[in-house]
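As you look at this complex, bear in mind that one protein chain is not there, while each of the others sits in place.
Letters A and B name the chains as they come in the text, with residue numbers starting at 1 for each one.
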Amino acid sequence: MIKHLKILEFALSSLWRRKFKNLGLIVVFSLIIFTLSSIVFLTYSFKREAVAVLKDAPELIVQRLSAGRHEMMPVEYMKKIKDIPGVGKIVPRLWGYYYDISTGGNYTVMALREGLQDKISLMEGSFVVGSGSCVVGRGVADARFLDIGSIMPLIGADGNVRRFRVAGIFTDESNLLTNDLVIIGEKDFREVFRIPQSIATDIVVQIYNPTEVDNIARKIKEALPDTRPITRREILRTYDTLFDWRSGMVLTMFLGAILAFVILAWDKATGLSAEERHEIAILKAIGWETSDVMELKFWEGFIISSLSFLTGLIGGYLHIYFFGASIFSPALKGWSVIFPEFRLVPYINIYQIAVLLFFTVIPYMAATIVPSWKAAITDPDVVMRG
Amino acid sequence: MNRETVIRVEDVSKCINRGRPNEVWPVRGVSLEIERAQCVVLKGPSGSGKTSLLSLIGCMSRPTEGRILLHGRDVAKLPERFLTEIRRNTFGFIFQQFNLIPGITVKENVMLPLYPTEMGLTEIKTRAERLMKKLRIYERRHFHVKGLSGGEQQRVAIARALINDPEIILADEPTAHLDTRLSVELIEILKGLREEGKTLVIATHDPLVYEQGFVDRVVEMRDGRVI
Partner (left out) sequence: MILHPGIIALLVGSLIVLALLLYGSVLAVVILRRWDIKSSSEFQLGLERKTYLVSTIMSFVLGFEVLAIFLFIYTVDDLHRQFVGAMCATGSLNANPVGWYVLYVKMLLFFISSLWIGINYVDQRTEGFPLVRFKYGMLLLVAPLVLVDVYLQSRYFLGLTPDIITSCCGALFSKEGGGLSSSLSSLPVRPMRYIFFTVLGLYVLAGLISLKRQKGIFRGLTGIFSVIVFLISLASIISFVSLYFYEIPTHHCPFDILQGYYNYIGYPLYGALFSGTAFGLLTGFTEILKKLFPSLEKINRYQRKWTILSILFIVIFTLISLYPMLFSSFTLEGY
């Protein structure tokens, strides 16, 4: 045991003596790990956000399709769904998109319905939405310079402007869900968009037993053939696939960079300077065995990779969670449906670290095995001759 | 006085680059016996094979033919691991070129041979300090090798050779890079070691060394053979 510590100490001193030679290697290695870890952290964060956000999403949403497109649905459909055993509350939803000419932005307008209040938190103001008042998301408020009490105009389907007083603005934390949201009363909604009483946009279905979701979805499809039931699980799955695939693609592209780095590492390890060779010969001559020298080289490699790994990892962490992924986010945001500014929740676990290790440290250590060995088998005799 | 034979060299030859055009035999058919606490000098011009013979005796290389017995045990054919262990336990080597490691301190240089052993750092440090004091380099212990004089470097090399408390000291042309004053100093140290009961084998062509009183035997070599 002590032996290993002593060799480790000598490895540290060796590296320090040749710090400039190794610095280049460490910088390159750290950069690679920085990039990879940024990607891994980012996608993992996105995944977790999606999962967390969707936790409160309805278990089952039923939409009506007409010629493959989403259409409004008659409220009557609810009756057929009610008959299916295992179904709890059925609530019709009213929502749609609104294009704001003056800002060029698309908002999601939603009618207030029972249960909606519990799901979203507020920052200022109140959620009470009587006729003529609304609650907007941060993105909308910023785009239109709105405050509590300001007026939010909406142009109705008949071309007339209706004014809504802003009663509340959603908090930043809920941005993912609420950034572009505008909530108004049901009556107001139907008036603005000219939607009759018997129509809803889609239906939210509560299911008592989560394991029955797929069964019930099937039965709904049988009872109402022109509908499409969407389960929360399916949405989660889609997100998962999307993120895994995206990050997987990027990492694969990175394999090229890693390969180049490994070749660099190999080259460095093989190209020992004359001074280094002489040093190893001296060690062999004064009583170090081949395995001791190999252990020395192992520790050197280990220290270099650990140092680079930590630097790159911490750099990636800071980059994503403190600097908002400023380098990568323009590229990454384009992928997903999440546009708004939101604070990524720092999340790091052993798994991510293990994946990063596999991509970086393991190929590096593998590349140094043979060069270390070649250096270590130096004949001590060499030192005797001149 | 019947002394124990520590080293017996039996008809040993060494060949380099066997079978190739530059084949050479630095040592040919050498037989030799060295007893405990003896001081044996291998004398001869450069190229006579004394350095190679020293290297063979010290388990730093293997003979192509013949046997080398250490305390009666054939060490010539042992695999590296065992050879190194024996070398570590038995021999202390003083090289012609000092061969100290430039970037580290005197103290570290002295302690280095014992690093890959199970000995604790404290004990190694104690030994090193004792040796450095004895060889009067203790004040320089935190210096790097580059800042030392030739004589001081020599003494560091000796301290390093003694850190493992060897019973046999092998020295290869120890006075080659020293002036007379320093050579005399060195010879005093070697004499002291012999008086402690250590066995010395010195390869040299410096008369200052082989004409000393404490040298028990002079073995003359030429062209790889003993004459």
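Operating definition for what follows: contacts are C-beta pairs under 8 Å (C-beta built on N, C-alpha and C of every residue); 3 or more make two chains touch, one makes a residue touch a chain.
Keep in mind that this is a model prediction, so the values were computed, not measured.
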item	value
Residue among A:A52, A:I151, A:L255 or A:L318 that touches the chain left out of view	A:L255
Per the touch definition above, residue among A:L5, A:L23, A:L310 or A:A366 touching the missing chain	A:A366
Touch criterion as defined above, residue of A:E186, A:D214 or A:E276 at the omitted chain	A:D214
In chain A, positions touching the absent partner	40, 43, 214, 233, 236-237, 240-241, 244-245, 247-249, 251-252, 255, 290-291, 294, 298, 349-351, 354-355, 357-359, 362-363, 365-366, 369-370, 372-373, 376-377
Interface residues of chain B (partner: the chain not displayed)	18, 62-64, 76-82
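Note that in this section only the chains that are shown with their structure count from here on.
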item	value
Chain A and chain B, separation of their C-alpha mean positions in angstrom	65
Chain A - residues contacting chain B, complex	2-3, 6-7, 10, 13, 17, 275, 279, 282-283, 285-292, 295, 379-381, 383-386
Residues of chain B touching chain A in the complex	51-52, 54-55, 60-61, 80-81, 84, 87-88, 93, 95-97, 99-104, 108, 112-121, 160, 164, 172
